[in-house]
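For this view, one protein chain was removed and the others were kept in their places.
In order of appearance the chains are A and B, and numbering begins at 1 in each one.
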Amino acid sequence: MKIKHVSISILALVAALSLSGCETTGSSPEVSGGNVKYGDSKAVETLTNEFGSTDLQTIAEAMSRSMVQSRVIIAGNRPLVTVSEVKNKTSEYIDTKSITDSIRAQLLKSGAVRFAVDIDAMKTQTDELMRQNNSGLYKKTTQKKVGNMQGADYRLEGNITSIVKRAGDVKDVYYKFSLQLVDIENGVIEWADEKDIRKTSGR
Amino acid sequence: MTPLFRVLAAVLLLVGIAGPAANAAGIEDKIEIMGQLKDVKVVEIQARVRNGLLFVQTEMENLSPNTQQVFYRIKWLEESGFQAWDDEAWKTLVLYGHQRQTLVSSAPTPMAKDFRVILHTKGKDQQETDRDTNTSFKY
Partner (left out) sequence: MPRSRFSSSLLLAAVVVLLSGCGSMRSYDGELKQTVGMVKSGSVTAALQDLEKNNSGKEENKDLLYFFEKGELLRLTTEFDNSNQAWMRADAKVHEWEETAKTSPEKLFGQVGSFLLNDRTRRYDGFDYEKVLLTSRIALNHIGNGDWDKARTEIKKTHEREAIIAQVREKQLEEAKAEAEKKNVKTTYKELKGYPVEMFDDPEVTKLANGYQNAFTHYLAGFTYEALGEKSLAAPGYRKAMELRPDLPRLGGALEKLDNHKQRPGYTDVLFVVEAGTAPARESMQIPVPVPLGQRFGVVSISFPVIHSDKSTAAPGQLMVDGKDAISLDSITNIDAMARRSLKDEMPGIIGRNIVRAIAKGVMQKEAGDRGGLIGSLLATAFTVVTEQADERSWRTLPALISIGRAQIPSGKHQMTLAGAQDSKVLDFTVSGSHAVVPVRLMSGSTYLMQSKAPAAFEPSTVVANAEQIAPPAASVNQVEVISASSERDTKTQSKSSLVSKKRKK
């Protein structure tokens, strides 16, 4: 008797599942198997207290907003900046390149700053120049000349540090991201700012 | 004029907002509330232009004795009412019981001439489901 009951309820469950599975297809511009959804890419993420997307976004936003207010940029002559290294001094795998990329994108979009290729992109840049000039494959008039690359006026550099503490079930992480803008010719720091973030998690 | 309705007509004039924004007669027009905002009140909003960039100062007060968490972001608008910048990341603000807190936001671009403060709190049922997921295993 019991077994029969169980099997009937399993049957019902299977039927219910197969019925509900069909509903999503066809009637809307979504083909979905159930548990995957697109979410708000700007939503506040607090799944774990490791460095996350919200931290990246808020740091990039705070830094770029602060930098466009600096004196050298307000002056309005759109200085040329290059991104140097942001050192990761935490023991978490944080891709600081991805943070500086966001900062650079926002600054470029604001129109207040121009950027020169950084060291990482240098090889691609010189390779391209060399190919145009040395391969003999390109039309003379369209060849980009060697020796016209512009030297940056300022260098953007910084670091990210963290303090992690655990006590019992509570884990507290404090991140500090500092960034500075250095005049390459005279070594003067023209602007610097910090953004700190505290994340605490309890079990 | 209560602080609640201290409209920044003067400020807006200074900013040079024309059209519908200038006619706005209350803080409400500068705020968009999503979800519920029962215990948190926006006390004051001020705006001014510094070095060509629009600055917005929002003052909020927690009316309840409990700590409240508010999500907020600013929507930056051009003169024409078009959005001047991408959606900002949502940010969190923690308000302790009866705390007043001031937020200063600066526009990312000189194109931004107007703004909306978008506020979001967790709805009541949302808070409950959150509590549920906390007790079970969560990623």
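The rule is short, and it goes like this: a residue touches a chain if its C-beta (ideal position, glycine included) is under 8 Å from a C-beta of that chain, and two chains touch if they have at least 3 such contacts.
Predicted model, so just to flag it, every value in this text is computed and none were measured.
From the set A:Arg78, A:Lys123, A:Lys144 or A:Arg198, the residue in touch with the chain omitted from the display is A:Lys123, counting the whole complex.
For the chain left out of this panel, the touching residue among A:Arg78, A:Arg131, A:Lys165 or A:Arg198 is A:Arg131.
Across A:Lys87, A:Lys144, A:Lys165 or A:Arg198, the single residue that touches the chain missing here is A:Lys87. Interface with the hidden chain, as seen from chain A, comprises residues 35, 48, 50, 85-97, 119-120, 122-123, 126-127, 130-131, 134-135, 203.
Throughout what follows, only the chains that are shown with their structure count from here on.
With centres set at the average Cα position, the gap from chain A to chain B is 25 Å.
Residues 50-53, 71, 73, 85, 87-92, 105-106, 108-110, 138-139 of chain B touch chain A in their complex. In the complex of the two chains, the chain A residues touching chain B come out as 40, 42-44, 47-48, 54, 57-58, 61, 64-66, 68-69, 74, 106, 109-111.
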